[in-house]
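Dropping a structure here in C-alpha cells format, bear with me for questions.
Here the complex is missing one protein chain, while the rest keep their positions.
Naming follows writing order (A, B and C), and every chain is counted from residue 1.
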Amino acid sequence: MEVGYYGLLQTVADLLKLLQKEDIVPLSADRKMFKPAPVLIFVAVFAGFAVLPLTSGFTGSGIDAGLFYLLAIVSLDVMGILMAGWGSNSKYALFGSMRAIAQIISYEIPLTLSVLCVVMISQSLNLQEIVYQQGIWIGKIDAEAVNYLFGIKALGIETTNIGGILTWNIFRAPIFLFAWLIFFIASLAECNRAPFDIPEAESELVGGFHVEYSGFRWAMVMLSEYGMMLLVAFLGAILFLGGWNSPLPNIGSVALADWTSGEPGTMVGHLWGAFWLIGKALLTVGVQMWVRWTYPRLRIDQLMNLSWKYLTPAGILLVLLSALWRMLMI
Amino acid sequence: MIELKDLLAPNAFDPLIYWILALFAFPLLSFFTTGLLKDKASVWSSLLLGINTCISGYIAVTYWGEMGTSLKGTWFEIGGTVFNYSFLLDNAALIMLVIVNFISLLVHIFSAEYMRHDKAKPRYYAFLGLFTFSMLGIVLFHNLLFIFIFWELVGLSSYLLIGFWFEKKSASLAANKAFIMNRIGDLGFLTGLMILYTQFETLDLGAIEFMMGESQIEDGNWVVTYFSNGKEVIHVLDGRWLSAAGIALFCGAVGKSAQFPLQIWLPDAMEGPTPVSALIHAATMVAAGVFMLSRVFVLLDAQALEVIAIVGAITALMAAVAALSQFDIKKVLAYSTVSQLGYMVLAMGVGAYDAGLFHLFTHAFFKAGLFLSAGIIIHQLHGLESEGVKFNTQDMRVMGGLKQHLPITFACFVICSLSLAGLPGFSGFLSKEAILINTHAWSVEKGGGYYLIELMAFATVILTAFYIMRAVMLVFTGKFRLPELTGVSDIAGKLKEGNRTLLIPVVILALLSLSFAFGSTFDAETSWLHKAVETPSGAMVPTKYAAVGQAEMLESAGADHIWLAVVSIGLALAGIIAALLIYKPGAKLAEAFDSKREPVSPLVQVSFYHWYQDVLYTKVILKFILTQSKMLAWFDEKILDGCVNLLARTQVVVAHLTGMFDRYIIDGFVHLTAFTSGKVGQLTRSIQTGNVQTYILSAIAMLIMLLLWFAF
Amino acid sequence: MTFATIILYCFIGLTLLSALYIAFTKNVLYAAFALILTFLGVAGIFMLIGAGFIAISQILVYVGGILVLIVFGVMLTNRLKGQQVTTPSYNKLLGLLVSGGLLFIFYKAIIEANFGAIKWIESAQPESPGLESFGMKLMTDYVLAFEVIGLLLLLALIGAVKIAAGARKEVEDAS
Partner (left out) sequence: MPVEHLVILGAILFCIGLFVVLTRKNAIAVLIGVELMLNASNINLVAFSHFDPDLLQGQVFALFVITVAAAEAAVALAIVVKVYQYFQTADLDKISELKG
C-alpha cells in the first residue's frame, strides 16, 4: 500500500505520521541529554549543507573556508551521538554510540586527508571556487587560470575551453581516482552505512545509539543519517566529479559542454547546474545503496585495520603525491 | 768498586731464551690441557714431555761447557730497586735438566699403564706436568727469589700428588704432613733469603756470589761495600750472621730433601701413586734440596758446612736403620732415599760438591728404577685383587718367590739394588766411593770427634747393603706367600710379568744404573759426569770463615783411596751376604716372615718406628705445645679475662649511671627540642596538603594580594 | 547597533551562561556538554569579529576533538553504576573569593587601561583578512612556530598513546 503515484508521497506520509507520534522518553533516561541529542545531530548535519554550491550562482554561504567549515560542523555530529548513547541509559545505545564515535573519528582522518589532496591541487577551501576550476567557466574566477590535460603543463594540451569530464578533478590529477576511492570508503563509514554499519548492527545491538528513540526524534535521527549520506555524496561530487559542471566536453565545433551548461548566474545555468550536481549526488547515493546490498558487515577489528593501516597511510602518501602533482601544474 | 746495577744489567739478547721458554711452556701446556682430555691425557702429556726431553738434550749438548752460560734480564723495577731474572746453564744445571725431563718422561710412560684405570687420570697428568715445570724452574733459574717461587711450586705439586687419592684419609694426612714439614724448612730458607737481601740488596745468585767474594770480615763483622745507584753502601753485619745465613738456607734443603729432623714426611709420602714416588725420590722434590745446596754452595761458610755434614750423616744412619725392619716395600725404598740423601748432604757438608751432585745423578737413575720396579710388582699384585680377595699390595709379607713370575722386573730390581748397595760395576759404587773418600779426608783434617761422622757413613754402607738385599730376598725368593694368606690357591698362576709400557722405563733405568754408563768402573774421578761438575775452586766466603780448601784435603787422603774402596766393598759385601744368609729360602727368618706382626724386640722397634721420631713429635713437642697452650688459655681466661671483665663490670656500672643521666636529662632536652620541632613541622606540614588545587588557590590568593599591594 | 552586533551579544550571553552552568553543575557530563555551547559561543564570537578560520578551527579541534576526549575520559574514569556522574566540590567559598578577587582586579585593570583610547585601536580599520593571507603568514613569518607546534602535537599524541597504552597489555594478552 503506497501513498501517491508510484508511492512518491510515501516519505511525506511517513514523516507526517512520525511527527504525530507520542514523544516517549524512557523513565531511566537522562532527559537533559536524551532530548536534545537528535536535535544536535540534525543541526550538525544540516549545517553542513549551508556551504554547498548547488549551482554556479547559488550557494548557501560562500565563505572562504567553506570546506573546512563543512568538515568541522559535521564533526559535531559525534557529540550528538554521544549524548544520545549516554542519555538513553541503555547498554545497546551506549555500545552503539561508542562504536559509532570510534568509527567516525577514525575515518575522519583518511577523509580529511583525501579532501586535503583536493585542497592542495585547487589551492582553495572555497567550495564554489573548487567547482569553478573544474569546468569551462574557470575564467569567471580567475581570468588567467588555465587547465591542462592531467594538469601537467609540460604536456602542453590545454583543456581550459574543452571542459567537461576532462577538467574534473579526477582528470586534472589522475591520482585523485584513488583519493576519491578513499573519500568514498571513508564517507561510507562517516555516515555509518553498510558495510561499516556496526554501530547500528541490528542483529546485535538492535539499532545502535538510537534504539531508545521513537516518534519524531527517531525521525530526526534517521533524517540526519540520510542527510549525511546526501551531504557526503554532494561533497564527493563537488570535490572530485566536477560539481555542477557538465560531464560532456567541447569537441571542436560540437560544443557539448557549452550546450549542456548555461552561463553562470543565468536561469539556464542554475537549472543545468542543479541538474548535474543533483544527478551526480544521487548517482553516488545509488552506489552507496548498491554497496549496502552487496557487502556484508565488517568486524570491528577489520574496520579499524582498514582505516589505520591502509587508508590513512595511503591518504598521507596521496597528500605527498598531490603536492608533487601541484608542482607539475605550474 | 762494584756497582750493583752493573751486576744486574741485562746481557745481550740470546736466542737461548726461546729454548728456555719452550722448556717451561711444554710442561705448563701439559698442565693446562690434560685436564680437558680424558683417555688421551697420557699420550698427550707424554708427547709433550718427550718434546721437552729432546729440547733439553739439544740444549745440554749445545751449551756443554765449563763455566756455564748465563742469561740475565730485568723483571721489574720499583723505584731504584731492580728485580731481575737470570738463568745459569752450567753443567750441573744441564745434567739436571736432562735427568728431570728424562725421568719425568719415563714416569709419564710408566703411568700410562699404571694409572690406566684411574678416573682422575687427566688430573694426575696435569699435576705431573706442574711438578716437572716447577722443578725445571729451580734447575734453570739463578736467582734465589725465583728459585724460592718454584721451590714453593714444587712443594705445592708434591702436596697435590701425594694427596692424589685424597679420598683416602691417610693420603690427605700424608700430603698435609709433607706440606707442613716443608713449610718449616721453607721458613728457614726465607730467613736465609732475608739475611742475604739485607746484605746485598739483591737475590741474584751471580751478583751475590760476586759480592760475597768481595766482602770481608773486619773485627768479627761481615762487611760488604758496593755502589747502589751511584751511592756507596756499606752493610755491616755481625760475622755470625754469615753462618746463620748458610744454615738458614740449609734449613730449606732439610725440609725439601728430608733431612733430620724433618725427614718424617717422606715415608708417609708413599701414600701417593708409586710413579709419583719415583719422580719425587729420583728427580724432582728431594733432589731440589740438594741441588739448591749446590747452588748456594759457595756462600756456605765452615760453620754451616759442619752442621750440614753432621745432619747428613745422622740422617743417613737413622734412615738406614729404619729401613732394616720395614714390611712395606715402598717404605724400605723411602727410607733408603732418606739415607742416600743424607749421603748427598754429607758430601756437600764435607765440601765434596762434585761427589754430592754425582751421587744425586746416579741415585736418580737407580732409585727411579727401584721405585718403578716396585711399581710393577704392586701393579701386578693389584691385578690379582678381586671382590673377595683384598690384601695390602705393598706389603712384602704377601710377596716372595716373585722371581719366577716377574723375571725381568727381578733382574732390573737386582741391578738397581746392587747399585744402591754400592758394588763395583754399578753407578752407585762410583758416587758413594767419592763421598766416602771425601768424608774420610774431611775427618782426618778435622780430627777428634769428627771420626764419628766417618764411622756413621761407613756403618750406613753395610746397613744399606743389608736392607736392600733383605728386600730382594723377601720379595723375589722363596715361595709365594699370598696364596696361603688368602687361601686362594690358584692365585699364583694369574701373576704375570708387566707389559711393555711398564718394563721399558724400568729396563732403561736399570741399564743406566750400571757404571759403564758413566764411563768408569772403579774410579769416580775418571767418570765424565763427575768431571763435569767440578767443585768451585776457592770459596767465596770471607777467608776467616771459609772451609779448608778441597784440593789439599783430597791430596792428603789420596793415599787412603785404595783401602777405603776395599773397606767399603767389603762392608757392602758383608751386608749382602748377611742378608742372603738370614733371608735365604728355608732360613728361619724368611720362613716366619709372613706371620710377623708388629715387632716386639726393643731394638727392632726402634728401627721399625724410625727411632720413634713421629712419636716424639706427637708425644713431646705437640703435647708440650698443647699443654702450654692450655696453660696460656687458662691464664688468658682466668686472669687476663678476669681483669678485663672486672674492668668491664665497672664500666657497665658507670655506663648505667651515665646512661640514666643521658636518658633523663640530656635526652630530655633532646626530646624537648624534637617535640618542639615536630610540632612546628606538623603545623607547617598541614599546609602541604598534596592537593594541587590548594596550592593553586594559595598561589593565586598571594598573586591577588600582591597585585592589590601594587595597585593600591 | 547592527544586526551582527546583536548576534554577537547573543553569543556572548550564550558563552557566559553556559560557562556559569559549568561552574555550578555537579554533573561532569552536563558540564562537558555545556562546554559545547561555550565553545560554539566563542566560535560564533570569533566568526563575527573576523576570525573565521579560528572559529572553524575552534569547532573542529575543541568540539570534534577535545570534547570527545573529555567525554570519553569521564566515561573511562567513572564506574557507571547510576545515571549521574557527579563530582563534589570543595573550597567553594575560597574559590569563589579568589576568582572573584581576580575578576575584580582584571575588571579594574581593564577599565583603567581604557583600551579604546589606545591609538592603534582607535585608528584601526577592522576588516576581515582573507584566508590566503592567513596561510601566507603561517608559512612565512610563523613557519618555525608552526612546525614546532606540529612537532609538539605529534609528540603529545605519541606520549598520550604511550601513557594510556600500558594498561591495555593484559587485555591484549587475554585475547
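Here, a contact is a pair of C-beta atoms (placed from the backbone, for glycine too) under 8 Å apart; a residue touches a chain by one contact, two chains touch by 3 or more.
These figures come from a predicted structure and were not determined experimentally.
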Partners of the unshown chain among those that are drawn: B, C
Absent-chain interface as seen on chain C, which is shown: 5, 8, 12, 15-16, 19-20, 22-23, 28, 31-32, 35, 38-39, 42, 45-46, 49-51, 53-54, 57-58, 61-62, 65-66, 69-70, 72-74, 76-78, 87-92, 94-96, 98-100, 102-103, 106-107, 110-111, 115-116, 120-121, 124, 126-127, 129, 133-134, 137-138, 141-142, 145, 149, 152-153, 155-157, 159-161, 163-164, 166-167
Touch residues of chain B, complete complex, unshown partner: 684-693, 696-697, 700
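Please note the rule applied: only the chains that are shown with their structure count from here on.
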Separation of mean Cα positions, chain C and chain B [Å, integer]: 95
Geometric centre distance via CA averages, chain C-chain A, whole Å: 28
Mean-CA-position distance for chain B and chain A (Å): 104
Contacts with 2+ other chains: residues of chain B: none
Touching two or more other chains - residues of chain A: none
For the chain B and chain C complex, residues of the former touching the latter: 693-694, 697, 700-701, 703-704, 707-708, 711
Complex contact set, residues of chain C against chain B: 91, 94-95, 98, 101-102, 105, 108-109
Residue ranges of chain A touching chain C (in the complex, touch as defined): 28, 30, 32-33, 40, 63-65, 68-69, 71-73, 75-76, 78-79, 82-83, 86, 89, 101, 105, 108, 125
